[in-house]
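Data first, discussion second: the structure below is written as structure tokens.
Every protein chain except one is present and positioned as in the full complex.
Here is chain A:
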Amino acid sequence: MPTINVDKYALFEELGENFTADGFQDLCFDFGIELDKDTEDDPSRPKDQAPELAIEIPANRYDMLCFEGIAMHLNIFRGKHATPNYKLVDIPESKMQSITVTKETAEVRPYVAGAILRNLKFTEASYQSFIGLQDKLHQNLARQRTLVSIGTHDLDTIMGPFTYEALPPKDIVFKPLNQTKEMNGEELMAFYEADKHLGKFLHIIKDKPVYPVIFDANRVVCSLPPIINGDHSKITLNTTNVFIEITATDQTKLDIVCNIMVAMFSKYCEEQFTIEPVKIISEHNDCTRITPSLASRTMDVEVDYINQCCGLEQSPATICKLLSKMAYDAKPSEDPKFIKVTVPSTRADVLHACDVMEDVAIAYGFNNLPRTTPNKSSTIGKPLMINKLTDIVRNECAMAGWVEVMPLILCSHEENFKWLNREDDGKTVIRLANPKTLEYQVVRTSLLPGLLKTIRENKAVRLPLMITEAADVAFKDETVERRARNERHWAAAYCGKTTGFEVIHGLLDRVLSMLRIAFITHEEGLAGKSFDFVVKENPTREDGYFIAEINEPTFFDGRAAAIYLRLGGKVQRIGEFGVLHPSVLEKYDLKYPVSVLEINLEVFL
């Protein structure tokens, strides 16, 4: 959520009320913004600085990203003002300023809009707010200028008609804002490469064959969007006529930004809330139009829908009155089932009747809404089978004296493979594309790394350590939609002065017997015959598990076994247990022998 810092006293003056701390907090709470900080009593605030309020704004309320917007909406909410009626100056198209768009812009940043604020008087505070709003819009809705960027100019230093073109970087030569030297597009990229503020925007156009540029009638470069304006037309505190040009890759967001910029600051124009439009001539992509649109939208919203969702029984007239507190213009319609709601152009967050319904609830007060029983229909609870099974295993382990741990699911590639003396066959592990550290490179395919790291971090705890985890690992799986699947595993690790191999073995026997899986002895003699052979010979033999020695580099020679399960005549390997190889211990920085066990639990479902 964006946070806006505003001058506390100025805001309270604008609101016409000197709120107590709790009073203002409550107002914010009810309206749905959040008072994050008040520097009034902050000892680190310089004496000559007015106290500030840091206010968090919901991420979709672009119309509250500045002091003016916050003050206006709180005043409307408190019934102090009506919603302003924004107007375009009525001038014939032939007299309008215009921006002509060339078709090359389609290759880099296809859309543009413009607007003019006439006879505007900035104060230091409103000037800062004007700059601040552009920053906030750039950061949020405009996604770091990738979607939209705003340029503002002193109209008295330039002359229309304007053009919006796209030219090879070398052909764009101008003096960037606050610089003394002229440079071309290529030089500009190099110049700002290390710039803390602008450097991060260069990538948006850097490698494009042409860069977007706005010229005035005399070929003065107004701006090179989305990077920087020209120094020639820069605005100052004394600027009275502001030319706003906005370029974009997303047309919807272009219009939102344009409407919000002019709505917030037309307040300071001599003729309040009046904006001079700009004609955009863009024939090649059918975007010739007059901007800003400032078009409000009318919706017919069902009265019953609002009342039912809110649990209210309000008349259309009362609902309309509530909506006026949220900056709508709403009227009962001829059909008493509906109200006509006019959504102002600044409320870009309103997409559906549900947004209007929410605003009725906010205006009424969430905490004033009548409470009703939540039990409309009865439903029957049910656990997930795999979790029920896992709980049996977890509880049996705890009853047998083992301690449950909960390590992370993400780990490094080495921990998952090399440190366990295991190979990555490229078909198993899920790799992350953008982790911030090496700790999180892959999704674990085994529970062992987490258990071993837990032992490593518990050197001070008295031996033996007996820990266990029953949780998911995940594997690549090309056969399913998400190309990956989880698998529920159960693992345990014993760390002591001796290996505890037989203790781990005993835990396996105990848990499997609790799962009603019997141990199959080797009486019939498996020597020289495969397990498959045994199954084929006697497919009706009872279900059960058996173990057989394996020789795998994770384990110490002669101290490891695979665990096989036979269910319904089918034999499969479900896991293994053994004494870890000393080289594994060394990688994990473990000084004592460790025995481990890991099996797939899903086979018992």
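In this section, a residue touches a chain if its C-beta (ideal position, glycine included) is under 8 Å from a C-beta of that chain, and two chains touch if they have at least 3 such contacts; residues count from 1.
Note that in this section contacts and distances are computed from a predicted model.
Enquirer: Per UniProt, what's the omitted chain called: "CG7071", "26S proteasome complex subunit SEM1", "RBR-type E3 ubiquitin transferase" or "Phenylalanine--tRNA ligase alpha subunit"?
Expert: Listed in its UniProt record, the absent chain's protein name reads "Phenylalanine--tRNA ligase alpha subunit".
Enquirer: Among A:210, A:467 or A:547, choose the residue that contacts the chain missing from this document, as touch is defined above.
Expert: A:467
Enquirer: Looking at A:316, A:450, A:578 or A:593, which residue reaches the missing chain?
Expert: Selected residue, touching the omitted chain: A:450.
Enquirer: Return the single residue from A:88, A:281, A:361 or A:514 that touches the missing chain.
Expert: A:361
Enquirer: Using the document's definition of touch, tell me which of A:151, A:316, A:407 or A:500 contacts the absent chain.
Expert: Counting the whole complex, the residue in contact with the absent chain is A:407.
Enquirer: Would you indicate which residue among A:204, A:397, A:508 or A:547 is in contact with the undisplayed chain?
Expert: If we include the chain that is not displayed, A:397 is the one touching it.
Enquirer: Name every residue on chain A in touch with the hidden partner chain.
Expert: 1, 29-32, 34, 58-61, 140, 143, 147, 250-253, 297, 308-311, 349, 351-355, 357-358, 361-362, 366-367, 369-374, 376-384, 386-387, 391, 394-395, 397-410, 429-437, 440, 443, 450, 453-454, 456-458, 461, 465-467, 472, 474, 476, 478, 480-488
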